[in-house]
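Before I ask anything, let me first share the structure, which is written out below as structure tokens.
Now for subunit A:
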Amino acid sequence: MDYKNTLTTCVYCGAGCQIYVETIDGQITGVWPAKTHIISEGKLCIKGWNVTEFVNSPDRLKTPLIRKEGQFVEASWDEALELIASKLGAIKNESGPDSIGWLASAKCTNEENYLMNKLARAVIGTNNIDHCARL
Partner candidate 1 sequence: MGVEFEPRIIAFMCNWCTYAAADTAGVSRMQQSLNVLPIRVMCSGRVSPEMVLRAFRAGADGVLVMGCHIGDCHYSNGNHRTIKRMPLLRNLLGYTGINPERLELQWVSGAEAPRFVEVTEAFIAKIRQLGPLSQEVME
Partner candidate 2 sequence: MSGNASEGTLEEIRKLVAERLALPVQAGMGVDGVVALRALNGNVAPHVFQKGDDLSELVIEPKYPLMTLVSKLHKRFPQIRLGVVARGCDERAYIEMAKRNQIDPARLTIIGFACTAEEAQACHCLEPYPKQLLVGAPPAPGQVNPLVAEYDAMTLVERRAFWRKQFEKCIKCYGCRNICPECFCEACAMEDKAWVEPGLLAPPFPMFHLIRAMHMASRCVACRECEAACPAHIPLTVLYDLLRRDMESLLGYLPGADMDAKPPLSVTLEETPLRTEAGH
Partner candidate 3 sequence: MSITLTIDGQSVQAEEGQTVLEVAKRAGVTIPTLCYHPALEPLGACRLCVVEVIQRGRSQIVTSCTMPAEPGMEVRTSTPAVMESRRTVLELLLSRCPNVPVIQQLAAQYGVTEPPFEADDPNEKCILCGLCVRACNDLVGAHVLNFSDRGISRVIGPAFMEKTRDCIGCGACTIVCPTGAIEIVLEKEALYAAKPLGPASAIYVPFLQAVPRVPVIDTDACIRFRQQARTNGELADACGVCQLLCEARAIDYTQQDEELDIEVGAVVVATGFADFDPYLAPQYSFGKSPNIITGIEFERLSNSGGPTEGEILTAEGVPPKSVAILHCVGSRDKHTNKYCSRVCCMYALKQAHLVRDKTGADVFEFYMDIRAPGKSYEEFYERVQEEGVHFIRGKGAEVTVQPDGKLLVKGEDADLSRVVAVSVDMVILGTGMTAQPDAAEVSHLFGIGCGNEGFFTEAHPKLRPVETNTDGVYLAGTCQGPRDVPDTVAHANAAAAEVLALLTKGEVVISPATAEVNRDKCVGCGDCIPVCPYTAIARVDGKAQVNAALCKGCGTCVATCPSGAIEALHFTDEQIVAQIEGVLKWV
């Protein structure tokens, strides 16, 4: 039996509540609030308590899906990225960078969100970016 509690930060909002993600034999089995943390003091909201729910959710997407003839079809990352790059490029050329909006996700890491911000502002050239945790 390998029992572990990994201290981490709840990704759902900017409050920065600390949580322990509990794993048994490598499988996520729950969340403990971190009582010793100076911000959250062992208290969590419903999102923090359920922050790991999506990990093992049967509805979770594990490969990209591309709509072909009205149906979502599993695709490879290369195919998906190719399609997105070409479409975004075409839209930017046709209607300008501000015709594109960006929504980042709380379920990504801070670093991933930073990269998305970089992509939106530096590569595409728009400030139309927001984050679902900025509630």
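By our rule, contacts are C-beta pairs under 8 Å (C-beta built on N, C-alpha and C of every residue); 3 or more make two chains touch, one makes a residue touch a chain; residues count from 1.
Candidate selection criterion: all candidates are chains of the complex that A comes from, given by their letters.
Values in this document were obtained by computation on a predicted structure and should not be read as measured data.
Trainee: Hey, among 1, 2 or 3, which one's touching subunit A in this complex?
Mentor: Looking at which candidate touches subunit A, I get 2.
Trainee: Provide the residue numbers of subunit A that touch candidate 2 in the complex, in ascending order.
Mentor: 1, 3, 5, 7, 18, 20, 22, 24, 29-30, 32-37, 42-46, 48-49
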